[in-house]
Structure formats: structure tokens, C-alpha cells
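Omission of a single protein chain aside, the complex is shown with its protein chains in their original locations.
Which chain is which? They are A, B and C, in the order written, and residues in each are numbered from 1.
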Amino acid sequence: MVVSKVSDAKVAAVFPVAPETYYMELEAPEIARLAVPGQFVHVSCSSAHDPLLRRPLSIHMVSRQQGIVALLFRVVGKGTAILAQKRTGDVVNVMGPLGRGFTLPLPGSRVALAAGGIGAAPLVFLAQELANLKCPITVYLGAKNKKSLLCDGQFVQLGAEVVIATDDGSLGFQGTVPDMMRRHRDWRRTAMTYLCGPKAMMQEISAMLASADVPGEVTLEEKMGCGVGACLSCAVKIAHHGQVRQQRACADGPVFPSWQVVWD
Amino acid sequence: MVVSKVSDAKVAAVFPVAPETYYMELEAPEIARLAVPGQFVHVSCSSAHDPLLRRPLSIHMVSRQQGIVALLFRVVGKGTAILAQKRTGDVVNVMGPLGRGFTLPLPGSRVALAAGGIGAAPLVFLAQELANLKCPITVYLGAKNKKSLLCDGQFVQLGAEVVIATDDGSLGFQGTVPDMMRRHRDWRRTAMTYLCGPKAMMQEISAMLASADVPGEVTLEEKMGCGVGACLSCAVKIAHHGQVRQQRACADGPVFPSWQVVWD
Amino acid sequence: MKPNLAVNVGGIKMKNPVTTASGTFGFGLEYRPYFDLNRLGAVVVKGTTWEPRQGNKTPRLVETPAGILNAIGLQNPGVDYLVQHYAPYFATLQTKVIVNIAGSTVEEYARVAERLNGVPGIAGLEVNISCPNVKKGGLAFGSRPSTAAQVTRAVKGATDLPVIVKLSPNVTDIEEIAKAVEEAGADGLSLINTLLGMAIDIRRRKPVLGNVMGGLSGPAVKPVAVRAVWQVYRAVKLPIIGMGGISTAADALEFILAGATAVAVGTASFINPRAALDVLEGIELYLKENKITDIKELVGAAQVPGN
Partner (left out) sequence: MKPNLAVNVGGIKMKNPVTTASGTFGFGLEYRPYFDLNRLGAVVVKGTTWEPRQGNKTPRLVETPAGILNAIGLQNPGVDYLVQHYAPYFATLQTKVIVNIAGSTVEEYARVAERLNGVPGIAGLEVNISCPNVKKGGLAFGSRPSTAAQVTRAVKGATDLPVIVKLSPNVTDIEEIAKAVEEAGADGLSLINTLLGMAIDIRRRKPVLGNVMGGLSGPAVKPVAVRAVWQVYRAVKLPIIGMGGISTAADALEFILAGATAVAVGTASFINPRAALDVLEGIELYLKENKITDIKELVGAAQVPGN
């Protein structure tokens, strides 16, 4: 079985959507065809040796018909800065889809999504699939402020109920996503709550889910080398039947059951 | 005396002019104002650490009025490949003008230029100045073949007599520039013959000049680090009053008297 | 005419000189979706110890200019697991599998070697006496000729498999270590392992890696690796597997011309999962273009100017 999962993808669109945040569409029909929500692509930002490694970016949306994979990324360093400077027609080498995605619920089940900041990126693709499954969705969407809020429009368009929290209260609830969720109790009656955002946020919500006995899934971020499970750079601790095992965020995740993650 | 000789220059134009050969105009008014023929600029191809060093490129032409410095370069490796991909409006960091240029003759003196391949690049700037000085110019212009011949039009426009040699005889004399010069004897009556091209060509012509007792100047190429005389990477051997001394191609050259160069 | 690419590394007959660097290619399963591993001369798998090991705290990886620092710390499922779960898969491959082994004591090295002896699917051992990322063993053994020789002898005594000893560049005199290992009976040498390095997070004012120090690999180290191969080739008669920063055939050819009989692709696979295959194909092309009929003609063929 030799299916090439590496391809040169043409940039079909790229533009800023919020401060330091870019939306990019890549022509990558194979990836679009195979991807499931929660998976990522490993993107080569430059063909020079600096920066050396690829950058893992979640699959934000796909259009299978058009063969398009969309990314949503924040510029935080060298690699993302180079990506942000790409123009339509440029070619970007991508590997993927990689990793194991979210577990989808039975059609029609009520679900919740909790996103902090750029963590919204993979949850839009998930919401697409959940909408196809006719699942009622509540999105708990957090951001620093109104200007940096991401993807609210996309979630609304997919028919989700969107509840917003901002750190400075410039939109919606003033406070963190976990704080907001403590007040808003709908998520306690879901089949699954899906989390993506800063570690502290996911850890806090995972604890809330555990005490409410609601299943959840989180997406873990570790510094990645290979992205395929070969180098063991991205070890995370996962408890399984009372035993803590090391797993590879890239190949065994990045999605893991919220109650199994050993946060440290 | 702190004059900044480093600047971000906007690419005003860039296009291929022959196989693997590009012409590029940079908005660099300071350099245009200060440069003399034979000098070079030290060009940063990438802000990443790979490729790490700047690339020395001769000043091909300047327009002082428009503040434009033109380069003519051949794509031979990483750095020049990156440069060739720049587009109008991109910014390129350049240091210069660097080095010591050609010695100009008295106005009206007869001169000869001998160029091989990309060696024509700095000689066009020189021909501009020589034309201003009303010097009758003969250009011995060599190339692999008709297609890769460079700058013939520019030299003609500047009023020079242009004599062409190609390795395959697809245009002009079939053979090398030195071979052609052996038959064409005009250069023996010049005030100065200026050379730029492959080492072997310059060495051979330098010997011819020496035996005909004609003064010449050559432009030497050595791998350069700093470009300003600080690192001693670019040592060349120059004989002076019977003594061989090391000089720095970047700061003491790149132009040296043809009879003083110790070729090895 | 197709040039001859086959090489013999201390008794391991490889159909071509290209292999993978231990720890960068897992157990040879992870890159299967990217190319046919059977094209390679050999696959060198992750460092294996007697007991399973958890490895170091994260972060285990940090990028540096043209390189990476890793401090995985020999996380591995132990030699028994390898024998039971991976060796049967190795036996199905049409490429040679070399198992990289490590230990905290000389006895552990010997025990692991013994356990692997006679296991179908394993063509040879690569003995890691140069891992900078573990407290005990590893680099400690590889930095002195006497201990390097001791480990070599112990492993040789415990196995019939060809034994390749992997040397560290973090030494004053790599030739001296190579000679000691040769005398102790090694069948070949691998070099280089990673350079000891470190990065500091200036925001949090502490080392980036969980393990503080780590091993530097990738294109950044290539000049050091080529130099080490050049020196060792001139000091011993053993065949060398050269590695350290190889990402292209041109890089690999530098190692071969310096004296390597075979080459391993490591960090480059992270960037280009097909890197090892690309290196192989590029070497073939170079041989054809230069009308060289046998790769062995190139081994150590770089000449010192003026000599």
C-alpha cells in the first residue's frame, strides 16, 4: 500500500481574517477526499533549511467537490509568517491528512463544541460533518476580544447555537470559556463535547466534563518532528485502564478522549 | 563618518534576458549616486539563515536620475535562484557600493573591453562612463552560443564596436575571446583593456596584454564572506614591486591591474 | 548500463548504500505510506534497550537554524516487545533491518544483543554508545576509547550478527575511539550521532527541552559529520555508515567521497518523507551521469589537493 500522502498544493486563496490570523485555501483534492475532522496537514513553509521542519496545521474546512482544503492559522513565528506571505498561485508542499480525528456521534445527537482562540480552526470542519449528521450543536466560542473572535459566522451558518465569551467583554460574556460553560448548562446533556484551545482551557473543561460524566474529546498540541509517529517527539500521557501510557500526539492523536489525558 | 551603506531596495523590474540569466532593477538612489564601474553590491537573497551569506553582484548599470541600480545575474545556485523569483515591488536588502572600481582613462582615449559570459555585466556600466568620456570602445564579447550572448545591444547603443565570439560559432567568430583577440589586433593600441569573465580567459588575455605591453584591468571573483575586508576570505595574490602580497578581492579589488595578478 | 550499487557493511550485504538513521524512522512502519521501504539498502530502527523505557519529559524537540535538538531519551518498548511484535514484520521485508541497541551498563548491551541473536528478520546490530540524551550509558561509553572498546567486545561476544558501533562527534579525538572499537572487534562504524546542544527559552528563562540538553541533528551538522567520516576513514579499515544532515544525493555523495561505504538519512525524513528514496535515486543518477559502474569506486575517492 503505497499511497503518496505528500503533494504540492496550489494556493487558491489567502487573506487575513483577524489580527495576525490568515485563511488559506489549498488545491489538494486527495487530502480533501480522505480527511476527517480533527486531522491535520504537515506544511512545508520553505524549501530552504531554515525554518527546517514542517508545521502542523489543522484542517479547517474541506470542499470535496472542489478539491479544496482550507487552513486557518495564526502568525506566531517564522514558519507561519512565511505562509502568510504566500500568494494565490504559489505552491505549498503538504503532507496529509495526518493523525486520528474526532469520534463522530450518532446522527441527531446533541453535541457541544468549545473553542478558544485559534482552536476554532478544526472545529469548523467538525461542525460541517455534525451538521450533515443533523446534530444540534452548541458552540462555546472564546476569544481575547471582539476583533480576534474567529469563525462565529461559519458556525452560525452551519446552524449551530453560538455562545460567545471574550476576555475583555467586548462581545458576549466577559470571562473565559469554562466560566461561561459553568453558567450555561446545556453541554451537560450532550452525547459529546469537543474541545480545542489553550491547554489550560481544555484541562479545566475536561475536569468539568469528567465531574458531569459527559464524554469529551480534546485536541493536543505538541512540538512535532515527523508528524507520522516515527520520532517520538510529540509524546503525551494517556491513561488507559488505570495505566499511564505515552502516546504520540501526531499518530495516536491529536484527538484524545478528554478523560484519559494526563495533564501536567 | 557613519554613512549607512545598507538599504532595503525595492525591485523596480526583473525579467529573464537569456537562458538562466536575469536582469533586475533596484530602487537604490544612494548606491546609484555613489557607484563607479567595477564596484559591486552585496545582496541578501533571503532573510532566513539558508542561504546564509549575501551574494556579491556587480553593478551592471545605474541611472542616477531615477535612483536605479541594475544587476545582471546568472542563476547558478540557491541564492541566485531565490533572487530570480523576486517580483516587482518585493524588497531586497543590499549593501554597497563596495570595492574599488576600474581606473578610467583620459577622455577620448581608445579602450578595449573583453567579456566572457556573465562577465559582460559590469562592463556595461563601464562602457556608459567611457562613452561619457568620449572614448572609442572596442568590445570583445564571448558567449557559449548566440542564445546566451549578453549585452551586445547595450554596447552597440553606447557607440562601441562589438566583435563577437561564440564557442559553437552560432554567431561571429567561432572560438574563445582570446583566440579572437589574437586575430583582431586593435586592442594593442589602447590606453587600457578591461577584462571580466572566466578566470582562464582573463589569465590568457592578461598574458597577451603583458607581452604586448598594454595595460589592463581584471575583475577577480573569490568566494566572499563579509564583502568589506573584515574576514580575509577573498584573498588574492597581487605582485607589487617584485613582492607577492595578499589582497582582499572585496575591499582592495575586485578590480586589479592585469599584470599584477598572480594566477594559480 | 545500470551501475552496481551493492555494498557490504561488515557482513551486512545491502543492495544499495542507503539506509535510515535510528530514531528518525520508527520501526519502519510509519513511512510505509510514503514509499516502498524495500527499495532501501537497509532500515535502521529505533534504539532498543532491555526494559521498556518512557523517555524524557516533553518538550523533546526544538528547532534550531537548519537543525533540530532532540531529547527523546530512548523511549522504546524493550527488546522483548521488539522481538515479538516487530521482528516478524522485519522478516517480511526485502531490505535488511538493523536494530540499534543501547544500555545503561555493559551487561545490558550484551543482554540485548544476545536476545536479538538468531531472531529472523534482523540483519545486524548498531550499537549506540553515543546517545547524549540519557543519564546513564549512551554518550558516557562512547567518549572514552576504553569503555567504547569494552561495550564493543561485550556485544561481539554475545551475538553472531554483524556489529556496527555508532560513534559520537562530541569527542576530542574520534580517530582514537574508532581505532579502539576496531581493535575490539567491531565489524563496522556508524557516524555521527548527534552533537550535544541546548536552547534556552528567553521568555520563560529556562531550557527549552524537558531534558535541558539535547542532540543536534539535521543539515546544520553536516560539515562536522563529513569531517568525522573523512578522519575515521583514514584511521581505520572498517566500513563506515555516514550520517548527519543528509537530505539530498549531493549530501550523501559528500559522505561517500569522504569515506563512507553507506549513508543514513535521518532528520531529513521529517521534512521529506521520501528523502531516503530521493537520495538513492540521486546517487544512481550521479553514477550514470559520471559513467561510474560501481559505487565502491567513489568510497573515499575525494583527493587532497596537492597530494
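Here, a residue touches a chain if its C-beta (ideal position, glycine included) is under 8 Å from a C-beta of that chain, and two chains touch if they have at least 3 such contacts.
What you are looking at is a predicted structure, and each value in this text was computed from that prediction instead of being measured.
The undisplayed chain touches these shown chains across the complete complex, A, B, C. Contact with the chain not shown here comes from a single listed residue; of C:66, C:127, C:236 or C:276, that residue is C:66.
Here the missing chain is touched by one residue of C:93, C:212 or C:235, and it is C:212. Per the touch definition above, the residue from C:143, C:159 or C:190 contacting the chain not shown is C:143. Listed by residue number, the positions of chain A touching the unshown chain are 49-50.
Taking the whole complex into account, chain B touches the unshown chain at residues 1-6, 44, 49-54, 95, 222-236, 246, 251. Mapped onto chain C, the footprint of the missing chain covers residues 57, 64-67, 69, 143-144, 170-173, 195-200, 202, 205-207, 210, 212-214, 216, 218-224, 226-227, 230, 245, 250, 253-254, 257-258, 286, 298, 301-305.
As a working rule, only the chains that are shown with their structure count from here on.
Taking each chain's centre as the average of its CA atoms, chain B and chain C sit 47 Å apart.
With centres defined as mean CA coordinates, chain B is found 54 Å away from chain A.
Each of the following residues of chain B touches two or more other chains: 49-50. Within chain C, contacts with two or more other chains are made by residues 65-66, 219.
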